[in-house]
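Removed from the display is one protein chain of the complex; every other protein chain stays in position.
A, B and C label the chains in the order they appear, each numbered from 1.
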Amino acid sequence: MESVKQRFTDLNTIIDGVHSLFDQFQMSGLHPSLDEDAVLQAKLAVHEWTANLVQHADFEGRIPWVVVDIWTEGDRIECVIEDNSNGFDLERGLVERANGLSSIPERGMGLLMLKACTSRLEYTKTEDRTYRLEFTVNGGQDPCLDIPFSS
Amino acid sequence: MESVKQRFTDLNTIIDGVHSLFDQFQMSGLHPSLDEDAVLQAKLAVHEWTANLVQHADFEGRIPWVVVDIWTEGDRIECVIEDNSNGFDLERGLVERANGLSSIPERGMGLLMLKACTSRLEYTKTEDRTYRLEFTVNGGQDPCLDIPFSS
Amino acid sequence: MQVTTMSFTVEPCNQETVIVRIGKALDFRNAAEFKSTCQTQVRSGARNFILDFSETGILDSTGLGSIFSLYRQVSPLEGQVVFAAVSRPVQVVVQLTRTYKVFRQFPSVEAAEEALQ
Partner (left out) sequence: MQVTTMSFTVEPCNQETVIVRIGKALDFRNAAEFKSTCQTQVRSGARNFILDFSETGILDSTGLGSIFSLYRQVSPLEGQVVFAAVSRPVQVVVQLTRTYKVFRQFPSVEAAEEALQ
């Protein structure tokens, strides 16, 4: 089992940091059963989530921190992202967006892409008041986000 | 507080992995109070320890794993390295080597360099039978390993 | 939000066609810049856009959204947006969203140029 974990406190550099953390993860010589597309799907999912933290999250003046933890189990990739923001209603966000996606939309695809790439998506508030997103990306999948293309 | 942590299971790539983990750590935008030399001393210490794991440790046929955890607290760098080898007698190794360093020596400087760079060095066997090295590198130090140079 | 300037290079190809070199990333950090770069080109008469993804490690939902925005702008003008030299991280997004249905893909910028002659 390979794993990498990093704590970020600077939202200005977290996106590049997340991408190079994945490079670090891939460099460590992944299990042969892991396909590269699964790693790229996991990376996209983590990117979308951290991009939302940068753009939308409310840290209420606290110094933000975000911990990204990635590891493999066989041909699965597991990710956990914790942060000290005020969180938000992910379930509602997903439902609203799934119904409301306009044709060839400009925004609103991030959470849906995250959802489509992952096979288990849990968002919880931990005992110490931090928010925790957990998900699994399975190898060998062909995930699909259905976007309305007819205008 | 910035931190990075990685689990390695491939001793063939761990040295390069450790160095790029430090790059990742430095990229995350370190605290201004942390001087670059302290980071390089910590990196050297972790390199020496993992190099010894690669060269000398007895994993008794088990698949080896090594977890490297690095974080900062103010101008200090804290490192923890855990592994599933059979361990060895570090205290004795240090004493033997400190007394026995020959003039302009070819070997035997690794543990002494590690010791010289660090301000607190603890090596323990954990409850789950793994070995754990912990140390601190303070910023702004000028550590010295006294090597006999007169022949 | 990061203040990196990740700008886009534009090369004219023929009167109606331009090549936009997408750099390392097209994401929420530079999608607005991408849009305004393309806007300027449309105003100057460009209708067809060849997006060169050969160097691109990151394409996210906001980046894709900005390409959709361009597509909606040039479609009524009978323009096209095509993808060239799609890197593997970009391909993963294209496949996930099935956007190959709206954007033709070419193995290289040259192949795209030929098709858009």
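FYI, contacts are C-beta pairs under 8 Å (C-beta built on N, C-alpha and C of every residue); 3 or more make two chains touch, one makes a residue touch a chain.
Keep in mind the model is a prediction, meaning the values are calculated, not measured.
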item: Displayed partners of the chain not shown (whole complex); value: B
item: Contact partner of the left-out chain, one of B:21, B:117 or B:133; value: B:117
item: Absent-chain contact - pick from B:27, B:40 or B:94; value: B:40
item: Residues belonging to chain B that touch the chain removed from view; value: 11-13, 15-16, 19, 36-37, 40-41, 43-44, 47-48, 51, 54-55, 104-107, 109-110, 112-113, 116-117, 142-147, 149, 151
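As a convention for this text, only the chains that are shown with their structure count from here on.
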item: Farthest chain relative to chain C (centres taken as mean CA coordinates); value: B
item: Centrality ranking, top chain (CA atoms only); value: A
item: Intercentroid distance (Cα basis), chain C paired with chain A, Å; value: 24
item: Rounded Å distance, chain A centre to chain B centre (Cα mean); value: 32
item: Residues within chain C bordering two or more other chains; value: none
